[in-house]
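One protein chain is absent from this view; the other protein chains keep their places.
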Amino acid sequence: MKGYGITSLEHPSWLEKERPVCGPLDAIVKPVAVAPCSSDTHVMHGGSGEKVNLILGHEAVGEAVEVGALVKRVKPGDFVVVPCTTPDWLAPGIQGSLYTAHDDGMISGYKFVNSKDGVFAEYFHVNQADANLAFLPEGVSPEAALMIVDMMSTGFHAVELAEIGFGDTVAVIGIGPVGLMAIAGAALRGAGRIIAVGTRPASIEVAKSYGASEIVSYRGGDLAARIKEMTGGGVQKTIIAGGDGETFRQAVEMTKAMGTIANVNFFDMKDALNMPAFVWGLGMSNKDIRCGFCPGGRVRVEKLMELVRCGRIDPTRLITHKFRGFDKIEDAFLLMDKKPQDLIKPIVYC
Amino acid sequence: MKGYGITSLEHPSWLEKERPVCGPLDAIVKPVAVAPCSSDTHVMHGGSGEKVNLILGHEAVGEAVEVGALVKRVKPGDFVVVPCTTPDWLAPGIQGSLYTAHDDGMISGYKFVNSKDGVFAEYFHVNQADANLAFLPEGVSPEAALMIVDMMSTGFHAVELAEIGFGDTVAVIGIGPVGLMAIAGAALRGAGRIIAVGTRPASIEVAKSYGASEIVSYRGGDLAARIKEMTGGGVQKTIIAGGDGETFRQAVEMTKAMGTIANVNFFDMKDALNMPAFVWGLGMSNKDIRCGFCPGGRVRVEKLMELVRCGRIDPTRLITHKFRGFDKIEDAFLLMDKKPQDLIKPIVYC
Amino acid sequence: MKGYGITSLEHPSWLEKERPVCGPLDAIVKPVAVAPCSSDTHVMHGGSGEKVNLILGHEAVGEAVEVGALVKRVKPGDFVVVPCTTPDWLAPGIQGSLYTAHDDGMISGYKFVNSKDGVFAEYFHVNQADANLAFLPEGVSPEAALMIVDMMSTGFHAVELAEIGFGDTVAVIGIGPVGLMAIAGAALRGAGRIIAVGTRPASIEVAKSYGASEIVSYRGGDLAARIKEMTGGGVQKTIIAGGDGETFRQAVEMTKAMGTIANVNFFDMKDALNMPAFVWGLGMSNKDIRCGFCPGGRVRVEKLMELVRCGRIDPTRLITHKFRGFDKIEDAFLLMDKKPQDLIKPIVYC
Partner (left out) sequence: MKGYGITSLEHPSWLEKERPVCGPLDAIVKPVAVAPCSSDTHVMHGGSGEKVNLILGHEAVGEAVEVGALVKRVKPGDFVVVPCTTPDWLAPGIQGSLYTAHDDGMISGYKFVNSKDGVFAEYFHVNQADANLAFLPEGVSPEAALMIVDMMSTGFHAVELAEIGFGDTVAVIGIGPVGLMAIAGAALRGAGRIIAVGTRPASIEVAKSYGASEIVSYRGGDLAARIKEMTGGGVQKTIIAGGDGETFRQAVEMTKAMGTIANVNFFDMKDALNMPAFVWGLGMSNKDIRCGFCPGGRVRVEKLMELVRCGRIDPTRLITHKFRGFDKIEDAFLLMDKKPQDLIKPIVYC
């Protein structure tokens, strides 16, 4: 079968591979729509280490075409929503924690692109179909579901990590699709003032529609200093959804004592997360620094779809570009890599 | 000075009392606007036990006219927002808990009407003015602040107790002003489907505008059975904002295993909270049953005002009746007691 | 094969049944040692509803004699520790909660005796062997492991539900094996004063050795009143590990505002959990009422065995009677049912 990915780092390409084999608990899914993500381009550029001959893609909705003998709930022909994180629910990391992305070691619950081929393929494999695949409820569009499986789930995880309380002042650094979802999630979680940091015009408009109170540019002097000035001393909660090691320092510094910094940004292997001790109150500030990976499983996605169904949020505002045809995956992926000013998120109908 | 309250149970009346004395940490406040609450009428009818010669009222915004020698922040002439709960922050119950209503014993942080005269007076006393009085920020109306000091704070406390997660299905029993605020708070906290239980037309309209997905009547058969049917087995979170002992049983029963029941309803001394063991899974269901009283202090009110200022919520939709003139407190109070169909919340400009 | 259980309610008996079939994820285990529990006798007497022709028993350590084709970790011949709760980890109730006993509905993660035959058999079935079976580490005896799988896990779950903080005053009602484990767990969690309620001499001695500060009898006047007097107003945390509907009322009443009541007692279908509204502060007290069922899975048991291995606790003090031989299960079970004064917990080496 055909798939799109990399032959080696920096070499995106169409690949020819065997159709994946369906285990007894698993499903084989044919994608109906997929979306490239900057994590896919990150992999291509080597941000996650050496990879060869790998099909990319981890955001998809599709049709189950085959299910294993032990699968009870999902049936061939079902339209399925595929979480980007599909844990092995029988692994020990699931027990005693809600952070299901680490089923049997760090981020091991994230399988696509990480430990197996991704979803930019004629067929892809989903482990433990009953636990990992969700059905589309009436009132939720496939496009909305596609924005939920990683973007909304990851952005909302940032909000959960930040433990936002009613009326908290929140800074969100980065207004790519995950940052935008973090803004929407913060507003939907009862944040008061939300200060978004970013510059891309298309994103700024959506940021405001999702509840950003103000937009601050990365440019114009030290970000931490400016946000501390705007807020009379700092924010209660800071979400990092973009940036590098220096962003980390700024995030800790702009957060007040007893506040929380929540990171869902994928730092690069080369990044160093450095902070002078004083920005953390010499280790005495009661500032929590948290990070996380998108939780997995069907219930996560079902809960987020419920928010869409009940009209609490419309994640399709992220979609700026639509492609039609399986072979347009390449164009969408290369667009994601180039990141023109008017892009937030492209999708491809297969 | 003049105040409105009760000479004894069931005898509402204007009273003549001494102007309260200002302690060194305290303030004397002249009300600008007040709102009667069903807790005030509850007191009149003896729901909180025997009371005589007591000025009622615990929801007010006003002007500080005198402050004690040790008060640093509040000054005479300041327009102040008065939380209904004004804890003694030096008491031991404050330390080690966020439930500040119990500063030195159960609900002792609630002073007005409870351990001293209320706010339906020419002047009223506020203990620890710097810790308990908030200022009105630009962008928040006095009417909005007046709806915050008890109604929104209590309704939102229910939401906090319920520990609502993104996409949770929530039932809110009772759509008086506190129930309506609980609906708004649940929507603002990321609830999915919100099922509101009530029948008053004026409230139903506001409930929908605040985010209720459906309205269910108290009538039409066992409430728990109907909600379990509507939801395929029960809701994740139930908020009790009205009702009696039977409501308690229904609330526990309509909630799924691992769910939470959060009560902010003031039960009557005569109520018995009875449940057959099976509705609680014979004591094995991991259903949490929680209750609470409106937290106190200025920061609570400041945070909630921040939500209004940032446009996240408009609590003034609760206000259905406005009176002008200090002596209209009587009319407003008697209206609250009668509860006509078109009433949600009356206010009085003094 | 042979098993011990009930032909119908009130009719304990040896039964002849087919050896259970091993599914692809499962294991068949031959018991090495088992322990009867009052939950087993409860089932015999109909406390959990109608049951016929059912093998009893849910506390066992044993030898895996057969494993399914998809089992990777457990092998035939392995000595295995069997949690009393063995959830289906692929079910939706696992996702988004740590209360794994409710995998697909209330208490459905508890399979033995509940939805299938128990462990008092020549062979018994364990679903999802890799996720549910633990290995015995060096330094932990089989007897200790046998006391962990339900007694210690359930008693410690009570402590977790009670959210005991350093120095909290705790009441534990009931000093059967679960109550004793709750006492030990409370001490090991940093409780200050622990007041245990019970009368059986054998248990009293063990209660003291596990950290009970004082022992109070059920007799001698209203329990809530006496404990409130002893503590100057009530305890911060109350654990219910025995009793009936009246115990529930007492537990809520003896707990201070902002405190927690944690129940792990299996109430009877006929019990009514009744409280006058005032013992709950008319619904305003911020007293949390929680309950739960023993969490499942191998990691739970591994963590508790780690406590034994590191010398933090010795759960074998519960064992007062030892039987040798598979056919002594009957004697042990009937002893458990009779509950002589010197009994805490019997075990049977098979």
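Each chain carries a letter (A, B and C) given by its place in the written order, and its residues are counted from 1.
To be clear about the criterion, a contact is a pair of C-beta atoms (placed from the backbone, for glycine too) under 8 Å apart; a residue touches a chain by one contact, two chains touch by 3 or more.
Small disclaimer: the values here were computed from a predicted structure and weren't measured.
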(Q) Among C:30, C:189, C:287 or C:345, which one touches the chain that has been omitted from the display? (A) C:189
Q | Absent-chain contact - pick from C:51, C:200 or C:303 | A | C:303
Q | Selected residue (touches chain absent from view) among B:108, B:128 or B:153 | A | B:128
Q | Identified contact with the non-displayed chain, of B:30, B:298 or B:312 | A | B:298
**Q.** Hidden partner interface residues of chain B, rising order
**A.** 24-25, 70, 89-92, 94-98, 100, 128, 130-131, 297-300, 303
**Q.** Absent-chain interface as seen on chain C, which is shown
**A.** 156, 160, 165-169, 185, 187-194, 211, 213, 302-307, 309-310, 312
(Q) Which parts of chain A face the unshown chain closely enough to count as touching? (A) 48, 93, 96-97, 99, 101-102, 105-107, 165, 233, 240, 245, 256-258, 263-278, 280-293
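In this text, only the chains that are shown with their structure count from here on.
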**Q.** Top chain pair, ranked by how many C-beta pairs fall in contact
**A.** B-C
Q) Taking each chain's centre as the mean of its CA atoms, how far is chain A from chain B in angstrom? A) 39
Q.
Please output the residue numbers of chain A that touch at least 2 other chains, ranges allowed.
A. 303
